[in-house]
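Note that one protein chain of the assembly has been removed; the remaining protein chains are unaltered in position.
The letters A and B name the chains in turn, as written, and every chain counts its residues from 1.
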Amino acid sequence: MSKSKNKLLNIEDLGIEYVTEDGTVKAVNGIEIKLNEGETLGLVGETGAGKTTTALGIMRLVPNPPGKIVSGKIEFEGSNLLDVSEEEMRMIRGNKISMIFQDPMTSLNPVMTVGQQIAEVIEIHQDLSRQEAAKKSEEMLELVGIPGSRANDYPHQFSGGMKQRVVIAISLACNPQLLIADEPTTALDVTIQAQVLDLMNNLKKEFNTAMILITHDLGVVSEVCDKVAIMYAGEIIESATLEQLFTNPRHPYTVGLFGSIPNLEEETDRLSPVKGLMPDPTDLPSGCKFHPRCPYAKDICAKQDPNSTEIEAQHKVKCLIYEGLIDAEVKR
Amino acid sequence: MTSTLADKSRTTLKKKNKKRSQWAEVWRRLKKNKMAMLGLAILAVLILGAVFAPWIADYDEVVIKLDLVNRLQGPSAENLLGTDEFGRDILARMIWGARVSLRVGILAVGISILIGGSLGAIAGFYGGKLDTVIMRIMDIFLAIPGILLAIAIVSALGPSLINLMIAIGISSVPSYARIVRASVLSIREQEFIEAARAIGANDTRIILKHIIPNALAPVIVQGTLGVAGAILSTAGLSFIGLGIQPPAPEWGAMLATGRAFLRDAWHVTTFPGLAIMITILALNLVGDGLRDALDPRLKQ
Partner (left out) sequence: MGFALTVKSEGRIIMHKYIFKRLLLLIPVLLGVTFIVFTIMSFTPGDPAQLMLGESAPPDAVEQLRQEMGLDDPFLVQYLRFVGNAVRGDFGRSFSTKRPVFAEIFARFPNTLALAAVGVAIAVAIGIPVGIISATKQYSLMDSISMIAALLGVSMPNFWLGLMLILVFSVGLGWLPFAGFESAKSIILPAITLGTGAAAIITRMTRSSMLEVIRQDFIRTARAKGVAEKKVINKHALKNALIPVITVVGLQFGFLLGGAVLTETVFSWPGVGRLLVEAIRQKDTPTVLASVVFMATTFSFVNLLVDILYAYVDPRIKSQYSK
């Protein structure tokens, strides 16, 4: 890897809560993320694990009310994003950090042309005239594989995959240091998914942009990411380099995730998915959040919240087994 | 995060649905809504007043009997809200007026629901040409502002309580037809209707047993708000002399007569108007509350 290894993002102990009528939801609970320039992190987890909330937290766009960032810091290029003014934050959004959302069908303003929507982000962050911004927006369209002449069309005149290309054009228009892509291909057809993913990956390399790719698809992760963090019930329960995670997953949940993917090379009779369902976010289990579903769980797991244990360089697991409190070996 | 919350509310909903019936759940949500409860309390007082009016004030002796010596008296211990131009107690007339307003309001809405609901159900259930014809006719009715249609009907049929109800009822038929049709269309394609067909239920049975109960929620909401609208129209038509005829007490007619004495006796117009406003307010609060309670997704 020839990429520069300057620290870009350092998140520590980030906690985000939603206060609702039925109780407080700890959507994100003390997570830690480190990312260097040009690197790609895969943030993996089931629906409701807190991935999108984490992303919105980095953008400081958690809807408030009901959401609130309650603890931690988000260091980006050395300054804590939780301390900067709203105006400074605004100059970072779309410029240094930009985000691609899950559903391209609803991510674009239906009453503005796509050209206007791309030009807008350019006009905000770059000192360009209206004409120059319009010209640049056409270039961005070409870059994502859409004829520049379609800049005057409205979103409803595009297909889902094309819309996501437009969203990508918006997010890359100002050449950001960090791109957060929240399940960018989930809402698209399988054939289009690959195209969009390739496009993102190529552009990211071309601009040396760091990326956080939120997904529940380990296959996508293996193609794109350098590092992986697995989220469960608002916590990162395992983080590692891509190679470490794929060759040596340690957390029972991670192992369970791999067990639910069909493997073409080995012959298995049946898949072994993780049993049970995500816990009710207003009523999380005590101790380790995963213990009700964990095949290795002992009594202590219901009482003690595990710490993150570094089992090898860059490989951390949040499980009592690695704190030496349970005698078990996690097997695939 | 939106998905998190949505999932959560869905799971909690499911949990509770198992425990309680749907209507108990609606009532539970409605009870939480303070404004709706306020509206319900006001309505309860109004309905009690209307039902027990004969025990509160005698119709012949108090409500319509002239007492010209005491005409246009302001509020006093004797007449809490004063007297009108014939010396009649305004409070007593207002209580009797509630009888008229509530009766016309509820019956007019009943007429609209019966006609509009049937037309909408037929249009939605059978679809095709029948649907097109019915809904085009409804569109034409909608092109005439409701109160004008009601005015035309009453002025042709002549002013009376029954004609008033018919006029107001007919003028809001199209909105119920639309609502019922829309919910029938959304229900018709659902699997439980197919299942009912598969076990040999005929059309009438499907309409009565499956479609109507499911279309009920939006109709109840619209009906509650519709009673408010009907009471407002009744008062409006009476105000221009097309409604309840004197000496029967009706809120709109009462404040219309007070108009001539605005300068000297403000209370004659003010209080009946307040009665109308409070009634409509209560119905609106309950209607809004019901809408939120019946469809929690719409609640902001």
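FYI, a residue touches a chain if its C-beta (ideal position, glycine included) is under 8 Å from a C-beta of that chain, and two chains touch if they have at least 3 such contacts.
Since we're looking at a predicted model, the values are computed, not measured.
Enquirer: Considering the complete complex, identify which of A:His156, A:Lys205 or A:Lys275 is in touch with the unshown chain.
Expert: Reading the full complex, the residue touching the unseen chain is A:His156.
Enquirer: In the full complex, which of A:Val19, A:Leu61, A:Ala302 or A:Leu325 touches the chain missing from this view?
Expert: Candidates A:Val19, A:Leu61, A:Ala302 or A:Leu325; residue touching the omitted chain: A:Leu61.
Enquirer: Pick out which of A:Glu12, A:Glu32 or A:Glu120 touches the chain that's been left out of the picture.
Expert: The missing chain is touched by A:Glu120.
Enquirer: In the full complex, which residues of chain B touch the absent chain?
Expert: 136-137, 139-141, 143-149, 151-153, 155-158, 228, 232, 235-236, 239-242, 252, 255-256, 258-259, 262-263, 266, 269-270, 272-273, 276-278, 280-281, 284-285, 300
Enquirer: So that we can see where the missing chain sits, which residues of chain A does it touch?
Expert: Against the left-out chain, chain A lists 59, 61, 86, 90-95, 98-99, 101, 103, 106-112, 120-121, 124-125, 149, 152, 154, 156-157, 167, 170-171.
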